[in-house]
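In this view, the complex is presented without one of its protein chains, the others remaining in place.
So, chain A:
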Amino acid sequence: MKARMKDMMRVATARLGGEQQAGASSSSGYVRRDSTAVRTTRLGGDSLRRQPQPQAPTVRTVYCNDRDANAPVGYKGNSVSTTKYNVLTFLPKGLFEQFRRVANLYFLMISILSTTPISPVHPVTNVVPLSLVLLVSLIKEAFEDWKRFQNDMSINNAKVDILQDRDWESTPWKRLQVGDIVRIKKDGYFPADLLFLSSTNPDGVCYIETANLDGETNLKIRKALEKTWDYVLPEKVSEFKGEVQCEQPNNSLYTFTGNLIVDKQTIPLSPNQLLLRGCSLRNTEYIVGVVIFTGHETKVMMNSMNVPSKRSTLEKKLDKLILALFATLFMMCVIGAIGSGVFINQKYFYLGLRGHVEDQFNPKNRFVVTILTMFTLITLYSTIIPISLYVSIEMIKFIQCTQFINNDINMYHAESNTPALARTSNLNEELGQVEYIFSDKTGTLTRNLMEFFKCSIGGEMYGTGITEIEKGGAERAGIKIDNDEGKRSAAAIHEKGFNFDDARLMRGAWRNEPNPEACKEFFRCLAICHTVLPEGEETPEKISYQAASPDEAALVAAAKNFGFFFYRIPVSSVAFDKTPHDAGAIEVALTILRTPTTVVVRESHVERMGSIQDVSYEILNVLEFNSTRKRQSVVCRFPNGRLVLYCKGADNVVFERLADGNHDMKKISREHLEQFGSAGLRTLCLAYRDLNREQYESWNEKFVQAKSSLRDRDKKLDEVAELIEKDLILIGCTAIEDKLQEGVPACIETLSAAGIKIWVLTGDKMETAINIAYACNLVNNDTKQFIISSETDAIREVEDKGDPIEIARVIKDTVKQSLKNFHEEALRSLSRMPERKLALIIDGRCLMYALDPTLRVDLLGLSLSCHSVVCCRVSPLQKAQVASLVKKGARKITLSIGDGANDVSMIQAAHVGIGISGQEGMQAVMASDFAIAQFRFLTDLLLVHGRWSYLRLCKVITYFFYKNLTFTLTQFWFTFQTGFSGQRFYDDWFQSLYNVIFTALPVIIVGLFDKDVTASLSKRYPQLYKEGIRNSFFKWRVIAVWGFFAFYQSIVFYYFTAAASRHGHGSSGKILGLWDVSTMAFSCVVVTVNLRLLMACNSITRWHYISVAGSIVAWFVFIFIYSAIMTSFDRQENVYFVIYVLMSTFFFYLTILLVPVIALFGDFLYLSIQRWLYPYDYQVIQEMHRDDPHEYSMVQLPETSHLSPEEQRSYAISMLPRENSKHTGFAFDSPGYESFFASQQGVGVPHKPWDVARRASMKQRQQPQRPARS
């Protein structure tokens, strides 16, 4: 602590010295700025002094390029390890993981029990299946871990250039240490979190791709501190001596605070100078940086945590079944144990029960006999618990995911080159039981492809297009609208991001409009106020814009089309003085101006037609967009020195900050906004404000201060921004069209027919949301709508009074009242007109109150009786709340689908989370369980894969249940005839291999290949899906039927073979013994159980035949070998020669024909009567399409000419591109209402609750190939 204190003092004094020096030589701005920095640091020092825990300093100090100075601190190395095990820990840790499963633990206990004399079976009976199961699981674990290890190795051994003795030296990543100076070349990956010093780009800029962190593929700019710009060449870099003081490693990807102390100056650092591990360098020859955080302390690695995995509902129900089996086991044991206590008697002299007898058979203490026999029987009947079930299910699900879902051609999206991706294999069957879908709107239902469509400038509306939603609305109203593209005016231009048609604005015609000045400001605002990067050739035709959101690109593209062509951020963008190489001048300039950027806009027709002029606007400050602010501003200086603040943002935010006056214009603009909104357009308001120099400079001072603060920088910046973003003058507003995704209405209709209820949760306005609902077929004119809105007159009235408590009370009462009324009305309507659709539309503010615990029940009741629900203006938090309301409150199976970061919480809250992949932004995908490229692929995912998985797993589980119960019950019946002694019926090896060899493979084959109806029929008859929602195949009734037949069959197996083997067999007159009978019975069991599986199949491929026949043959091969050998191994050779003895009798052949037939007779009769009289829906469809030829997918279609005409037609229909929607339209969709609502609810929302980065580390595993390429 003392040393650290000294450090701090030294720093402070050094800085003071720096201040004097600088103060002597430079402008006042510089001095002021630096003194603030000192103050900040002192504050940091104060806080340090107050810190009660000296061991945990809040500040990390890194001495650049000085390994010796850093050594005492002992920073961690840069090698990372993501493996779960190492060579030593693999076995103990891996086994521990395995024994956390109850079934494995149970079998471990049984195995231990079976080594005691209590056990009737040799330990091998339980040890062999357990070890096989463990072996399979451990091999899988080891394999996965080995892959992780290899990835780690290749990452750790990737080469990077490190500064050694004035030259670059190639070193593996793992050798990197904090403070080292490294060089990263173009397309290389950053090996650690680096402080960006310099780049080959002259203005200290570099471009990075963060695809590994957040999946966004657009380039981001990072800018080095001007002080360090020229440390590019190794000779120069080696002179660099700096000291970095920064925060301790943390997992926040988007924040970084620290200071760089170099040449006795302190310069604040921001995330802009931090290059995160996992990102890659683009469009820059190379950069030089200092290692700040290494290895597991990098932000990416700090973010890698395990998300708790979801378990499917079916598996939870499976647990209940296992419990029921345990109960059965217990009952059987109790019966047997009591029997043994009653039976045991000295009169059976041949049992040698006189004298000293071990406790288990001592007739003098029947109670102990009972208790011990209990344990004996538990070991004997342990097979009732299907040990290999979990491992089989895992295997089946894994193959279903990796082979079927990931490879489905029908779910491959060609445009984005994205196949479907199952990110977890736990939830396949859950997909077959979904009842509620919560869908995001933007990017999910809609394309997130923005086109500038309309605008309103100075109270005048421009743009003549009619949106799809308007057309749909007009059609609903009975007006026919001619939708002829040819009638568009010649001025119409349609390119990416721009679909605008109004001759009044195009080609410079705006100068003749009533308000040309407003137009000019409007276009300038569009061209200047943004964070878009131009790319490609600097001509209007060839240029392309890189933007964080497609809205922005559309707006800049619009400006371009209006003649304000933003094309360049000049390389040397220092405005003051055209001698950028004068280092001192640059320093001065840049210290004053925090963001010394200039944008160049080629303005045609500025003053008159025909003139084109490049105008450089100097961007002084950028007040960035975030979800709290919902606006973005820039302060820019015109070439003539005019200072203007341009602002664009959500209507309510901008209107709040307008200057007084000009009420007409505001009113008209509001009307226009409403019109745009109802047409389904996304709107933004544009405003500006002229600033004078003094005003600006005093503000800028505060801004710089805020910007360099180490704590709460974001919050302070927001506060400072509020100071200047006021008294704005409204210019106008823009309207952008968002288009529906392909096939969305058809998909929604199919899903509705499948009994799935779809809820749309969106941040949009209510009018827009309702329009989407119409467009997506969720709501139509016949639908009764229940609207709960906070935008009523009564509420507005209260709001105007401004008492927040009163407002809350009134809204709550209103919500409560409407929930009650609507619920009653809904119930009435349902009873009177059950076919009438009901829809609930609720806005986020009301939802907040409706989600209150007291009202939650009413909300749930109402929303469950509605066919669709639309929630508008909801925050991500509320999305998740709604999902868990239905999940937990109604115990229905829910699915959330979304594409953006704001959907992450919802995706994680629902049973199944689906992310839309193939677009920008991977947050949703990274949080999801399945990723698909298009909303419409839900049809395939749910109706085909989900349904099949559900059917198959139900079959697998019930079959496992049946086969183990049958097998165990034969033992149980035998127990009755052995004096309840717990004698085993079967040989040890029979019992141990029953589950893992003789009946293992066929059930897996069924789990993979069983198919009741073809994929196309599944989609053609979505009603089939309802069987999954009702859980028709895993009801207790179904299990009871299987249980009953297991009971029946076990009786047949035991008593028939026993009865048939009572007398002599064959002409030799010899009698069979116990082991002959049991081998006989076991043969019958194996044959029957395997054939029963075949009977349960809906489709039988040759794999079925091979596996079933293979299992039966395996049994016979086994028994032939087994009964032919005598080993010295300690076992009783009971089964020696048994099969040969058996097969020498006719009795064997007659029995093995008779017993399986009688055993299966009951099942067969049941199946035929069930199908005949009470068919399942799928069986009806099967019979309807019994004669259909085998269907092939589209890929093979050209080659299959043998199809019938009907078949080809149905193909053609199913292959047609699905109809596009007739309705589109969306309003300004702010990506984050969460902070607003959360703050209202008093819930603190973490900085980015859907923080993504843990996935970055996962993505990193794909990384090693790429550095190799560079």
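Basically, a contact is a pair of C-beta atoms (placed from the backbone, for glycine too) under 8 Å apart; a residue touches a chain by one contact, two chains touch by 3 or more; residues count from 1.
Here is the rule we use: contacts and distances are computed from a predicted model.
Student: Tell me the UniProt protein name of the chain this structure doesn't show, selecting from "AP complex subunit sigma", "ALA-interacting subunit", "Translation initiation factor eIF2B subunit beta" or "Isocitrate dehydrogenase [NAD] subunit, mitochondrial".
Tutor: The correct option from "AP complex subunit sigma", "ALA-interacting subunit", "Translation initiation factor eIF2B subunit beta" or "Isocitrate dehydrogenase [NAD] subunit, mitochondrial" is "ALA-interacting subunit", the UniProt name of the unshown chain.
Student: Taking the full complex into account, find the residue in A:N157, A:N780, A:N821 or A:T854 that is in contact with the omitted chain.
Tutor: Here the residue in touch with the unshown chain is A:N780.
Student: Looking beyond the chains shown, say which of A:P249, A:G982, A:G1007 or A:G1028 touches the absent one.
Tutor: A:G982
Student: Would you indicate which residue among A:M665, A:L1072 or A:L1091 is in contact with the undisplayed chain?
Tutor: In the full complex, the listed residue that touches the missing chain is A:L1072.
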